[in-house]
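Omission of a single protein chain aside, the complex is shown with its protein chains in their original locations.
Read from first to last, the chains carry the letters A, B, C, D and E; within each, the first residue is number 1.
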Amino acid sequence: MLTSAHSPTARPLSRAQLRDLCSAIEEFNADYADTLDRGDIEQWPSYFTEDGVYRLIARDNADANLPLSLMSCEGMGMLKDRAYAIAHTEMFAPRYTLHQITQVRVTGFDEGIITARANYVIYETLIDEPTRLLQCGKYRDTFLMGGEKLLLKERNCIYDTVLVPTCIVYPP
Amino acid sequence: MLTSAHSPTARPLSRAQLRDLCSAIEEFNADYADTLDRGDIEQWPSYFTEDGVYRLIARDNADANLPLSLMSCEGMGMLKDRAYAIAHTEMFAPRYTLHQITQVRVTGFDEGIITARANYVIYETLIDEPTRLLQCGKYRDTFLMGGEKLLLKERNCIYDTVLVPTCIVYPP
Amino acid sequence: MLTSAHSPTARPLSRAQLRDLCSAIEEFNADYADTLDRGDIEQWPSYFTEDGVYRLIARDNADANLPLSLMSCEGMGMLKDRAYAIAHTEMFAPRYTLHQITQVRVTGFDEGIITARANYVIYETLIDEPTRLLQCGKYRDTFLMGGEKLLLKERNCIYDTVLVPTCIVYPP
Amino acid sequence: MTNTSRFASSPAVNRAEEVSDLHWPDDPAAIPDWIYTDPRIYELEQRRIFQGRTWNYVALEAELPKPGDYIRSYIGATPIIVARDEHGKIHAFENRCAHRGAEFCKTYRGNTKLFICPYHQWTYDLSGALASVPFRRGVKGVGGMPADFKLEEHNLRGLNVTCRHGVVFASFRDDIESFEDYLGPDMLDQFDTVFDGRPLKLLGVHRNTMPGNWKLYQENLKDPYHATLLHTYLTTFGLFVAGNKTMILTDSKGRHSTLCNARPQGRPENDQSKKEIRSFHAAMKLADPRVLQLIPEKDSPWTSNAITIWPNLILLRQTNILGARQIVPMGANQFMLIWTTFGYADDDAAMEQHRLRQNNIFGPGGFIGIDDNEAIKFVQDGVTHSIPRHGVAPLGQDVEGPEVVITDRAIRSLYRHYREEMGL
Amino acid sequence: MTNTSRFASSPAVNRAEEVSDLHWPDDPAAIPDWIYTDPRIYELEQRRIFQGRTWNYVALEAELPKPGDYIRSYIGATPIIVARDEHGKIHAFENRCAHRGAEFCKTYRGNTKLFICPYHQWTYDLSGALASVPFRRGVKGVGGMPADFKLEEHNLRGLNVTCRHGVVFASFRDDIESFEDYLGPDMLDQFDTVFDGRPLKLLGVHRNTMPGNWKLYQENLKDPYHATLLHTYLTTFGLFVAGNKTMILTDSKGRHSTLCNARPQGRPENDQSKKEIRSFHAAMKLADPRVLQLIPEKDSPWTSNAITIWPNLILLRQTNILGARQIVPMGANQFMLIWTTFGYADDDAAMEQHRLRQNNIFGPGGFIGIDDNEAIKFVQDGVTHSIPRHGVAPLGQDVEGPEVVITDRAIRSLYRHYREEMGL
Partner (left out) sequence: MTNTSRFASSPAVNRAEEVSDLHWPDDPAAIPDWIYTDPRIYELEQRRIFQGRTWNYVALEAELPKPGDYIRSYIGATPIIVARDEHGKIHAFENRCAHRGAEFCKTYRGNTKLFICPYHQWTYDLSGALASVPFRRGVKGVGGMPADFKLEEHNLRGLNVTCRHGVVFASFRDDIESFEDYLGPDMLDQFDTVFDGRPLKLLGVHRNTMPGNWKLYQENLKDPYHATLLHTYLTTFGLFVAGNKTMILTDSKGRHSTLCNARPQGRPENDQSKKEIRSFHAAMKLADPRVLQLIPEKDSPWTSNAITIWPNLILLRQTNILGARQIVPMGANQFMLIWTTFGYADDDAAMEQHRLRQNNIFGPGGFIGIDDNEAIKFVQDGVTHSIPRHGVAPLGQDVEGPEVVITDRAIRSLYRHYREEMGL
């Protein structure tokens, strides 16, 4: 289950390898968050592989094994369609978002496929309104390591904030 | 005093050693938090040594040198008793919690005893209620390094959120 | 623009160098935050070079290229004057603050000058009031590396929380 | 229902009745701000509408398939429980202990034989009847309940329950027409196009808070004008376009409505009406069109049916998405939406996946959901902070036929009914 | 008290008096929801109860041992300061500057000779008397205070203060009986079992907000029914069990009460009453029993005394824990609890450590504290969101003796007193 403990790793990694992978993912997440927090949504798909999958999942649905997602992109086409919609066609008040991503943890490594997790919190600020907590949750990730470069094969965002405040515009 | 600056280290550590210890503690804290945030409270004592001490301390009591703790476990017996009570006997509404642990800092190392600190924030989500900040504070830790494995000899959680919202069910 | 993507680095750094710089900055930020969160404001200037610059900038002013800062210190004199005023002459209710600094990212390195960024969130707690989010934003930093020791040549804090709750006493 | 003597109305509600200073404007197209902002109106709505002679959506049967299954739900702002007893019968009752008033059930859903209030362990069965109280006879022969204490006088407050084609509705009133008469023939027909009697399969539930008055959401789904203007995904891809074949139905009382739209094959040609639509993006193409692909599954002439059932349900069939949206008011300026998404039990894996994929359109992160949620916030911001006056819903005429699309007819008919029910 | 002309009552309070629409039910066991939810009742309570003829707990002397020591405290919702002057006398006064009204003291505790309001530096002594104002005579002979300005007419609003055995109580009223008469002989006797005159030692203070009406907390401690049902730690380990020797006292006015319980040696045998208690875990054992170990220290026949002193104090002696809980109302649906935990000054290190360890039972993170805090939230959730009616407290009879444990007698007697004081 998506919210259960981390999957066993295929081949155990050395401390050093783990540390390197972990810091590489931390860098990846820092850039991922900065791209979104700048509102540069059309760059967002570039963090995924061609067949990359993105899902935003309410924790109660995950716990009940219900398959519905709040956002769901299967592959680059749907990732780009969502990015385009947010950038050009959806109507919403301008907003600032800020990510805090912590506790990045590599949970598996096999044949260049890395499984990892992290916690995220997103703050949202609307004009002349106080900053509020938009959502907090967990990333459950699968990365593809291509040389030095990491790409997301799959990012599942399991959010605790089941009662969504108004709506989620930018993907967490 | 628990909220004062960090204690001097016995023998100075090399940058590399510091970095390794720091990332090891970051992994430890990631697992510690994930265990609690999954609600798997009965695994919580396994992060401590047999004589491990856990204390949850209001910052105003700490600053005033008052000895009272909101939670206090001296050794594995009391750690397990609290875990059991939360898992089986205490009455509370189901809730999600999410930790964010940041600024892990190794402040001392001597004979396999590591002193470290970190900041934590915990978000709590009740059914059909918005996510709220439950508590923020500082870890003041002493770890025992047994080979690759770290265990807490002592974790003092000094919390800024002196005015506790309702109650603290899961130990921070 | 201060809120735009990160500047290109002069000479590319190796993964290992990047990692070392990054963890050095994380340590620096941990100490910086701990100093402020202990209320030890008069130590705050010691994190800067003699010609160090500190600015606290509302994101909407930054985006509109308006030069105004909420706080602005040009050099050690103004840094110390602000620290002294907070410690000795300004009138405000006692408060706890807690920083969370995440996503530290080295964005450039040249001749011992490091450019880096991070996200920060600050929680404020007043007596008999709930902890509240005081401000969230981004650090845009320039460090001077003197041997092992880092100092801030420039720290720009670009805050999302444009609608400041009451006032900002301690510099973020 | 039992121990009705305990169900006196609240002072808040009594005081809410003092609304003599509120005057509805004469212009039949005008809607006064105060129905969105005045807390007295909110209180009055709880009693006159949600606790009045209305059928309120509370659950899908698919959410509680087995005996002992239950879910938390709401009627108006009141938390309730919907449960299926050992005989398969569905009951609904208030989530408030008959002893000291605790909201005892704090889980989304579950399966149980008994509900035990944690405070003093009063224990209720799946029908909400009080089954036992501890120490009823005291200890050692002293204390405990009075000799004349009757369990059956302390049941949970039960609700009147009805089901149709797998959908559960409840009412605080026993003296109410059947659900079928409540809907009327046309709406019932629409209802049955979504719920044709086939067993349903629950796909998931989303919840969000909306910073606006709950009625703004009812209006939104009775407002074809915005549908063809605000939503690029509807206009550009022809899902709902003024030029399409359209039908707008209301029931005889004007409280329920349906917007039907027939999506043309392929992309709508760049017809006359496009010029007026700023949200129309002629150039826009989807990199992955599956999200909008229509897999024929009904012999309905319509590709979308947006059904509003007064007071708390929106039913939406759009392309292959099926969803129920439950409105839970939370004060004059906020409400909760519960989006229950489902398919049919006999969907194959591909069809289920298709519905899940298509659901990107709706919900609090959906291409269309975001537009509407934001628009409703904008309206509440406006009516809350500007100088109070009234808005206008002047489009179309009340006598026009169902095919007229640029009309506020359904909004005006709703408020005629609303004023009667509220005595305004 | 001084310049009483300045203490006219507020419009809010005046309007709060218009509660003619509120009717208390006839059933003597019934408690109406509106006492927990109506803001007018909350306002009225501030004036009739907390500002009325009541003794309110405000501090322990051990919190301000030395001259110049002070702490922030509250009566009802009103912030006050409790200070010890240079002669050792304890004073209490409002934390509101007599000039423009600033709440000038913003520290939990401290030591000072003078209180200086930061806004314009009006300066008060430790009795709350205005000592000086800057520029009283202006500058260069012009401006400043009027010639007839009298410092003594602008003191901080002083309170009537009394101390007993190291506990400080205060009242807004001078025309009030002595604290001893206020408690009455039985309660005074109970009070003295906790405060036997030995000097106390402060161990620490915890604070939490409770999402409920403040009276629910008074009820909770007057409710032996829940004590023996809700709390596994009490029932399973025999700290409070219906089967134990028990006594429930109230004062003659019915506003104060004590629940006494005598814990049997070792673990309670699996007696009759256990069957009714779902919270009883026969199998449960403690890996470290020190938290429950009873170190005999009093010749009292009781091992626990839960004393409620109207309106804002709960005193608890449980095993070797000693604590005072101060209730600070913060609106109809919220209050703050201040848990002050202490021992005796002559405790040795082991006994102090024992009390600290045992305190895991209580407080906002305590094994029992969590149960109660959650239960009170459940009740407030229920009475706030369900259809307003009344709860029932029917257990036992008003004429029964103090040994009857399964009874709501103390709750009913409280509300008889409450209705008199409130004129409801």
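Rule of thumb we're sticking to: a residue touches a chain if its C-beta (ideal position, glycine included) is under 8 Å from a C-beta of that chain, and two chains touch if they have at least 3 such contacts.
What you are looking at is a predicted structure, and each value in this text was computed from that prediction instead of being measured.
The missing chain, though absent from the view, touches A, C, D, E when the full complex is examined.
Set against the missing chain, the residues E:51, E:193 or E:273 yield one that touches it, E:51. Residue-level contact of chain A with the missing chain is found at 91, 93-94, 126-128, 130. Chain C meets the missing chain through residues 56, 58, 60-61, 64, 66-78, 80-82, 84-85, 88-93, 162-169, 171.
Although one chain is not drawn, its touching partners on chain E can still be listed: residues 6-15, 51, 77-79, 94-104, 106, 116, 118-121, 134-135, 138-139, 142-146, 149, 154, 157, 172.
Note that in this section only the chains that are shown with their structure count from here on.
Taken together, chain C and chain D share the touching chains A, B, E. Residue numbering at the chain A/chain B interface overlaps only partly, since under half of the positions present are found in both copies. Seen from the C-alpha centroid of chain C, the farthest chain centroid is that of D. Across the two interfaces under comparison, B-D and A-D, the one joined by more C-beta contacts turns out to be A-D.
The most distant chain from chain A is E, comparing centres defined as mean Cα coordinates. Inter-chain centre distance (chain A to chain B, centres taken as mean C-alpha positions): 26 Å. Each chain gets a centre from the mean of its Cα atoms; for chain C and chain E, those two points are 44 Å apart. Centre-to-centre spacing of chain B and chain E amounts to 32 Å, using the average Cα coordinate of each chain.
Counting partner chains per residue, chain C has residues 19, 100, 102, 127-128, 130, 133 touching two or more of them.
Counting partner chains per residue, chain E shows two or more touched chains at residues 108, 207, 209, 230, 279, 336, 374-375, 378.
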